[in-house]
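Here the complex is missing a single protein chain, while all its other protein chains stay put.
Right, chain A next:
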Amino acid sequence: MTACGGGGGGGADAGVVRSSWGDPPNPLEPANTNDVQGGKVLDMIFRGLKRYDPRTGEAKNALAERIESSDQRNYTITLKKGRRFANGEKVTAASFVNAWNYGARIDHKQRNAYFFEYIEGYDKVHPASGAAPTAKTLSGLRVRNDRTFTVRLTQKFSTWPKTLGYNAYVPLPRAFFTDHAAWLRKPIGNGPYQVRSYAKGSVMKLRAWDGYLGPDKARNKGVDLRVYTDSNTAYTDLQAGNLDLVDDVPAQQLKFVRSDLGNRYINQPAGIIQTLTFPMYDHVWSGPARAKVRRGISMAINRAQITERIFQGTRTPATDWTSPVLRRQGGYQPGLCGDACRYDPVRARKLIKAGGGLPGGRMTITYNADTGSHKDWVDAVCNSVNTVLRNDRACVGKPVGTFADYRNKMAGKKMTGPFRAGWQMDYPLIQNFLQPLYYTGASSNDGHFSDTGFDRLVNQANAASADGRAIAGFRDAEKILAEQMPAIPLWYQNGSAGYSRRLSEVALNQFSVPVYSQIRVG
């Protein structure tokens, strides 16, 4: 209590937000960063063509003046005038084209390379076989002049411009290519903040950049991102007045957080959904009769009780396969899953029986045991199923030691029953919740679900010229998921954050990342 008095205790610079951070597992390159922690930084130091409104999730033009297309396949992009990188270099069409070419090329081993797969020529710079590339640049990208470039996609993709708010699509200054090592030590971008110093694994100090011309200039003097290995320590530091903002309230503290922080605790939906995905490549789980079993299992899960008891209300029972952050106009439709996502022990028992019962009379739920305390809820889900089936051993959890091993089992099609799956959206679009996960052969279709009807509807939606028609098309595709239930929607995950008395106007965006530039200090 005493330390908070002057508002500056604990070594805080005036006007600077002290925030908790996790060590990014990958190097901080835009096309190589696929984790929330690294993405947080990119969001502060970069601005791309589009930016998602932190409140509504709507994709708005940032550096793009206009993005035009007459056929949903050839796009002409014009940039705003006079934008610069923090080192003074002008942001030009080439800054984008060079960055995208770099990200796509297999030699650079960028983890987000697949974001460029819709651009023509991707198969030449990034051969699926892993062989040497036959081209250095994407043939679909053309610089027309300083402020204009064109993109040719391999297929019609009406919502493609809306994906451009993703971090992988930001422009890069020449310094990135000429002195890559130096750039990695101290990244240079074009956003409201610039990196002052970066001690890897411990702290990154960001300061507001005066030269930033966008509408979302930083309202504070800067942000210190401090690495914490344990969210409990960060929370303790917040209580002691050594930290201003934690964006991950530890599960053990959820019971007390309201009394500790009052209205300085934020708990709001994020673009994350958790599912139980079935291995559709395993014949005991596929086939029309088994759809009944899958729906029955879904009905046997008491989502309301589990989200309340285990997650203390930081998750919301799911009733579709997207997320509330999309809002209705973006494609979220509560209740689309229908009866199948409603807890109904009697009908659940009947459905499972009608579908031939659980394969072999029992099932396991596979999860990774190393992070995220998945054991608790997996056991609870199994408990719920067992109670419904009146059989203590019908469902048991099956832990896998590490996340890497878990991913390898998934990739190797070695799952024998439903397994935990989580999807954190890349951009707030309904397309992102459906196509990568359930389209035949898609990159994150871990259950290997394949349905020609679903694929056709997704293709149609992508080719639609009007926004509303595209979204309606994706919703129709989603209804096929509700019939076949290749993945059981469990719950939408919330983002949670807590902050000190020094701060005001703290908010989370749809990715559950704090909107740093809008925070006021003191």
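Following the convention adopted for this analysis, a contact is a pair of C-beta atoms (placed from the backbone, for glycine too) under 8 Å apart; a residue touches a chain by one contact, two chains touch by 3 or more; residues count from 1.
Keep in mind that, in the parts below, contacts and distances are computed from a predicted model.
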Among "ABC transporter permease", "3-isopropylmalate dehydratase small subunit", "2-oxoacid:ferredoxin oxidoreductase subunit beta" or "Aspartate carbamoyltransferase", go ahead and choose the protein name stored in UniProt for the chain not displayed. "ABC transporter permease"
Using the document's definition of touch, tell me which of A:M410, A:L457 or A:I471 contacts the absent chain. A:M410
Per the touch definition above, residue among A:P127, A:G214, A:P359 or A:P399 touching the missing chain: A:P127
Looking at A:F149, A:Y265 or A:W423, which makes contact with the chain not pictured? A:W423
From the listed residues A:T236, A:Q312 or A:N383, report the one that touches the chain absent from this view. A:T236
Just name the one of A:A135, A:V203 or A:A472 that touches the chain not displayed here. A:V203
Just checking the interface: what residues of chain A touch the absent partner chain? 1-3, 10-11, 23-27, 34-35, 106-107, 109-111, 113-114, 126-130, 184, 199-203, 226-230, 232-234, 236-237, 239-240, 242, 370-371, 401-405, 407-408, 410-411, 421-424, 436, 443-446
